[in-house]
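One chain of protein is taken out of this complex; the other chains stay put.
Here is chain A:
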Amino acid sequence: MLPSTDDSILEDTVGAQLDSEISSLQSQSKHPLRTHPFHLTPLVLSLKAARKTQATTILSSRATQATLSRLRASQKPTTSHQTSSETDISPLLSSATAQAAHSTENLYRTCAGITTFRIRDPDPHAVDSGHVLGIRIDVSTSGKFVRPYYIMLNKPWAGKELLRVHRHTVPACIPLAALAERWLPNGKGAVAMGGKEMGKKQDLSRFVRAVRREVVGYHNRISIIKGLRREFKLDEKVSRKGKGRERIIADITAADAEAKQVRIEWVDGRIGRAVVDDRGEVGKCVVVGEDGRDREVERRVVAGGMEGIGERLREGMY
């Protein structure tokens, strides 16, 4: 919620904009405005968004920070006189604090990739009185952050510090269950992190790192396959004029859920399957055409990483 003080700052520009928009709308529509309340909704929404952006910019600017810290300093000794002052600055201060916290969180999310937060389980019967640890995994691929993945952990065993995955938003192609069994064992003899006893020890940080590694690997493989498709112009319409080079590859797709198998289809009917390992190296490859296997192409595909498949195939062609 934005404090009222922001309005005064932004009033001029936004107000003028709103007025002009409304008048233009009124002139456009023959009917009175009241019958068309929905015309205004997108406009109001965009204005709200603009206001938020401006408020954010103002709140996080260096000049505002300086002003705010001066204000804070001046406020402390005169708390008793606060009622008498003409403008109440406490909402401004609180939203500035919230903004600062948000910026810090973003910084951690961008740089660390794995961040934690607390959630309260709304279920009144939830274990451990509803304390849930949220883990957020931020991954960027091809210059953009994808939607973060969340893992929620709780401690369902009374008197023990053992963690267990409560909820998560990790798709099935990431082997979360297997990783949880490896790093967050909770059967007999399992020991919580920092426990002194001997046994299968839980290790949250290694678990989370393993999950993130899988997630990043998955996204990298997907984006490499996308890149290969772009390289061979598979997503573009075939140009009718027949100019340019003949198409040689008919299709490149991921053959399984984890995108660890790449299916390559040539125009002349050859079909290939390449198996990629965790690190993106091509481990195995089979290319079968009408007259048996094509060892030459297989050798080319296997000779290196997944991202170089396109280049290596090209070398063989021309």
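Note that contacts are C-beta pairs under 8 Å (C-beta built on N, C-alpha and C of every residue); 3 or more make two chains touch, one makes a residue touch a chain; residues count from 1.
We adopt the following convention: contacts and distances are computed from a predicted model.
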Missing chain's UniProt protein name, "NEDD8-activating enzyme E1 catalytic subunit", "Related to trfA protein", "Mesoderm induction early response protein 1 isoform X1" or "RecA family profile 1 domain-containing protein"? "Related to trfA protein"
Decide which residue listed in A:Val127, A:Met193, A:Val216 or A:Val288 touches the omitted chain of the complex. A:Val127
From A:Ser23, A:Thr53, A:Ser90 or A:Ser142, the answer for touching the chain not displayed is A:Thr53
Taking the entire complex into account, which one of A:His166, A:Arg212, A:Arg270 or A:Arg300 touches the absent chain? A:His166
Contact with the hidden chain (one of A:Ser46, A:Ser103, A:Ser142 or A:Ser205): A:Ser103
On chain A, residues whose C-beta touches the chain left out of the figure: 1, 52-53, 56-57, 60, 95, 98-99, 102-103, 105-107, 109-110, 121-127, 134, 138, 145, 147-150, 152, 154, 156, 164-173, 175-178, 180-181, 255-258, 260-261
